[in-house]
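Provided herewith is a single structure, encoded as structure tokens, for subsequent inquiry.
One protein chain omitted, others in place.
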Amino acid sequence: MTSILQGKSILRTDTLTDEELDVILATADRFEKALKAGRRLDNMAGQVMAAMFFEPSTRTRLSFEAAMHRLGGDVITIADPKTSSAAKGESMADAVRVIEGYADVIVMRHPRKGSAKEAADAVAVPVINGGDGAGQHPTQALLDTFTIKKEQGTLDGLTVSLAGDLKNGRTVHSLVYLLARFDTRLVFVSPSQLRMPAHITDDLQAKGVEITETEDLSKAMQESDVVYMTRIQKERFEDPEEYERLKGAYVLDVAMVEQAKSDITIMHPLPRVNEIKTDVDGYAGAAYFRQAHNGVPVRMALLALVTGRE
Amino acid sequence: MTSILQGKSILRTDTLTDEELDVILATADRFEKALKAGRRLDNMAGQVMAAMFFEPSTRTRLSFEAAMHRLGGDVITIADPKTSSAAKGESMADAVRVIEGYADVIVMRHPRKGSAKEAADAVAVPVINGGDGAGQHPTQALLDTFTIKKEQGTLDGLTVSLAGDLKNGRTVHSLVYLLARFDTRLVFVSPSQLRMPAHITDDLQAKGVEITETEDLSKAMQESDVVYMTRIQKERFEDPEEYERLKGAYVLDVAMVEQAKSDITIMHPLPRVNEIKTDVDGYAGAAYFRQAHNGVPVRMALLALVTGRE
Partner (left out) sequence: MTSILQGKSILRTDTLTDEELDVILATADRFEKALKAGRRLDNMAGQVMAAMFFEPSTRTRLSFEAAMHRLGGDVITIADPKTSSAAKGESMADAVRVIEGYADVIVMRHPRKGSAKEAADAVAVPVINGGDGAGQHPTQALLDTFTIKKEQGTLDGLTVSLAGDLKNGRTVHSLVYLLARFDTRLVFVSPSQLRMPAHITDDLQAKGVEITETEDLSKAMQESDVVYMTRIQKERFEDPEEYERLKGAYVLDVAMVEQAKSDITIMHPLPRVNEIKTDVDGYAGAAYFRQAHNGVPVRMALLALVTGRE
């Protein structure tokens, strides 16, 4: 029997069918339960994953490497782009065509948008996009979706607030398209300079998603089942004083949590700097570390499915 | 049955009970014999160790990684602190709380004293301190103790000389507290500028340890069962001429070995620069490479014990 995703590359989330998304989430759930139960898996025994990180991303890399090891597989890693053949003038297509002879699946991160697709077109083994610049970061969006489902028990009927820099955040852009497949109400919370791009909002509304926009995080939280915080970076502002004035309004603290729904789920893609105060960490709904940990079963699911090992 | 150290972090040596120390040494001995016999172990099969090196230490890292592999386990590694999330302003506590979701045990090296304890307090998995700046380096002290026991057959009734920079040497500071648990006579051999700190000497004497201090390495060796050399670094001296005058007196050579006890054990934490002449390497008692190799079974013991796999 051939797996539904066998031999396919995972480059973006919008081309996944609903059935493929269901299989990924269900497989991740099964793997997560196996990990929790301390069961040893060997789906990928004898297989090799190549992690090609043309730009550093320690935790995405370690999460994929841990996922591969948890499935009994092995890993070869390029973590430092400066010492790779790219420095000698080699094309990216040539580089991945060499590596496909060493590995059964390639995980790639690259600063250039479109590079993951370019790599997948050049080779016969599946490529998983670990982030391609301003492009996509599909495994982050999948683990975010998986987390919401685990924490809230469902993906339907939820109000999800996304807060912070919605203009530049690749993570939230990928996530909203996945959430749009479910019966979800979205609240976009940002300073006016950092609003969700109009073409995305239009797109989602055309799909029938109910969207509210606001600058008021406290108020948004009071009606939310899930709040997803992102970082506001100083360098996005032309006027530094404007940054100083605004940043305090997008810091989630205990006072805000106490006015929110009692079962609110608080998320963040991490690393955080100051977007969520550490005294929030003790709340039951503070899910950001569990969210990071969910990267392992979700990436296990992707690795096993595309190589036909599940 | 729960292992005596199961779930515990290894942060320093002075909080280990005598029973825990015994179990570590006995387990390391068993693992060393298994390695020598070519037996394949799988205590840690399916488990993942995270090596988080916020400061480089190639041989400590490789020794831990080899130990994990010799137990059938897998490894994920941060070797280059510059590409980690710390650069984005993330706290160390947040960093380890993410990594604990990827791994069953964390080995950490960090330039700041107290950081290993801070990490252990933040997570639920055991943390093994691979060196925290001016703080502790417990696995080095344990492998040193293991080496003395292997080479001399006992830890009791020995005269151990420690020579070189006793003021700044984290390694010797940790080691003397372990040796103080046994019936050991200590000889501190150093230039007056680099003497063992008085608070340590006082501490040890209060515990009943017999201590002699001298500047004469040749003479100390003649009454020693073990001599432990350390490096004298030029930058520790205010007066460079003083350094030039002294350094020759702390170079162990064949002439010194020939006047020592015939079964003397010569140790060094490595890397050496010129503290032991290479023509000493051929002596039966030249134990410094065996000492480095003992890092593997000792770290195997620690990994297996804290994860309850032995």
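Letters A and B mark the chains as written, and numbering starts fresh at 1 in each.
In the analysis below, a contact is a pair of C-beta atoms (placed from the backbone, for glycine too) under 8 Å apart; a residue touches a chain by one contact, two chains touch by 3 or more.
Please read these numbers as outputs of a predicted model, since none were measured by experiment.
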Among B:A79, B:A93 or B:I211, the residue in touch with the chain that has been omitted: B:A79
Among A:L5, A:L41, A:A103 or A:I266, the residue in touch with the chain that has been omitted: A:A103
In chain B, positions touching the absent partner: 40-41, 56, 58-59, 62-63, 65-66, 69-70, 72, 79-80, 270-273, 289-290, 292-293, 295-296
Touching residues (missing chain, whole complex) on chain A: 45-46, 48, 50, 74, 76, 78, 80, 83-85, 88-90, 94-95, 97-103
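The rule is short, and it goes like this: only the chains that are shown with their structure count from here on.
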Length of the line joining the C-alpha centres of chain A and chain B, rounded to whole Å: 41
